[in-house]
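Here you go, one structure.
Every protein chain of the complex appears in place save one, which is left out.
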């Protein structure tokens, strides 16, 4: 059973989606490590190392995602988990922006998959399945 | 007391505005000759000649205004009332169109004043007053 | 021949039919052969039949959503309907242009041509007669939902022939509701007689196993019509239709703005239409209701218009009307773009779905308002039958002639035009001036009291200015008009 770290980054307290992601991923057969809301990049990375996770799913709902996610891939590299998969989703920037540009920004930051607002977790299950290859 | 001919042109049956225009213009002190809905250009012109009116106010609500109003000025000229004032208002074309273009079309047809959708009759009282100079 | 409420004999109908079909070139299509048309209608899937869909919806206590829509050019019209369907419309319309409504097919022809040439619509609807059965069939075959013609045609005989032969399964209108608000000098005898033909045609289809829905136009002038007036007209037209063999009728009502009065109106309309049909011996007619979103002047601002659309939908959902007709955020400006029309559908459908499991709660207040409408309708119906010495068709003609029933703001010279409506303190539509309408003294007293309360509260005299203020008010953002 592969492990996935989930959580909500930065000063973000949106907890509802996070609880539902946990429930959905567990139902889909993954070992879910939920570090909850108000989590720092370090919290995510430490949890991933401890549990030997294959994927970190960062949620950011409140708009500061761009500020909060910068440098996360570098920190993974430093921590020795350079190959870990990084997903980000929720409402990851402030306001309604052209999503291609947003995706581009986060891809450059080193995220493997970037989801537009309103993508429920169920819609990402296919990607996870494919990327984790189970 | 100057006379104004009012009516609704073509196959148009929108009667509410017409009744309110009659009421408002009478209250404003004009002699109103209301030929009602479903009126042809000829109906307007005959009424104007009969009552020696200074102004014809054409209402068109239903969208066919452009088809119905064409050639009206020429008919006035033919009938010998070439100098009569012609106003048109209501919802004079089909759909939401750039009003400058619409105004242009009707001005070219020989209308002295052209009103955009949602101009209640009260807002035209100033123009009437000015044009009829009383 | 004298007008009476009597089913048109088959031979007479068929003879008249020949004449009707010769009115315009598209009437000579072989597709208009009745055997052929019936066979074709029977070949269509049940899901395209509005009569059946309404029965299903009513059983499920659901409200169907239908926009108005029509443009002159065939391809554009199909595209428009497909878009509206994709936005969630349960029932599709084809709103007919105003030249066709006045049987001016030559002008409609010109309008189609110019619209094609200029690349913008010059007609305000879909000229179904000019497009003929071939065109109308193509429309029908391009969509999944049932199709209905919506118009305002005093003489819709040829139009009705064409749309039914094209597999459209509903026709809006009636001898009163498509005359009084839509014509100036067509005698009621004429329009009622013409609509008897339209209904007889539906009866013919029914006799041959094809269900067709008929829908009297409820809102009339759309402008401050007291519920009892519009309900009475709807009930009369339902009865006239039933006599000709119509079996599936949707009676309509245009939103007034007071939630309790609106729900009371829909409920009473359903109950009383069924009651009168039974009472007059029509036992197998299925009755449903249609609620029209606000039919008077709309606010210009699109956000406000969107608000009014959702508010209308909320009331419709609470009333559990079987169908609702939507508006668009561009209503006050002009015929909506495809997108704006779809916006109205999507927004409305969302509210209907959200409120699927809620309805207006029973209360004393609702009961009182229902009783009031019932008393008024009973009063009007009684005097209509009285005027006709028992014959409904004659009664209607005479009642209008004598002003016993009177529709506010109607353009027809066959309407007395003496009645004046105004709102009371809670926004209910009441009657300020009765003209010669045959309401009982008790009813008149009720209305006078309500209007007086408002006059006192607003410190103003009771006058036409009150009515005028109320005509403008919803467009300006209030339900009850105020002195400027």
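We call the chains A, B and C, going by the order they appear; numbering starts again at 1 in every chain.
The rule we apply is simple: a contact is a pair of C-beta atoms (placed from the backbone, for glycine too) under 8 Å apart; a residue touches a chain by one contact, two chains touch by 3 or more.
Remember, predicted model here, so these are calculated numbers, not experimental data.
Undergrad: One chain isn't displayed here. Which of the visible ones does it touch?
TA: So, taking every chain into account, the missing one touches A, C.
Undergrad: Out of C:257, C:388 or C:421, which residue would touch the omitted chain in the full complex?
TA: Within the whole complex, the residue contacting the unshown chain is C:257.
Undergrad: Kindly state which of the options A:38, A:79 or A:132 is in contact with the chain not pictured.
TA: Within the whole complex, the residue contacting the unshown chain is A:38.
Undergrad: For chain C, which residues touch the unseen chain?
TA: The list for chain C reads 257-260, 299, 301, 303-304, 306-311, 313-314, 318, 342-344, 346-351, 353-358, 361-366, 425-427, 474, 477-480.
Undergrad: Can you name the residues of chain A that touch the chain not displayed here?
TA: 10-13, 15-16, 19-20, 23, 36-38, 62-64, 66-67, 91, 93-97, 117-118, 120
We adopt the following convention: only the chains that are shown with their structure count from here on.
Undergrad: Looking only at which chains touch which, which shape fits best: line, ring, star, complete or other?
TA: Graph shape here is other: it fits none of the named patterns.
Undergrad: Express in whole angstrom the distance between the two chain centres, defined as the mean CA positions of chain A and chain C.
TA: Their C-alpha centroids are separated by 55 Å.
Undergrad: With chain centres taken as the means of their Cα atoms, state the distance from chain B to chain C in Å.
TA: 30
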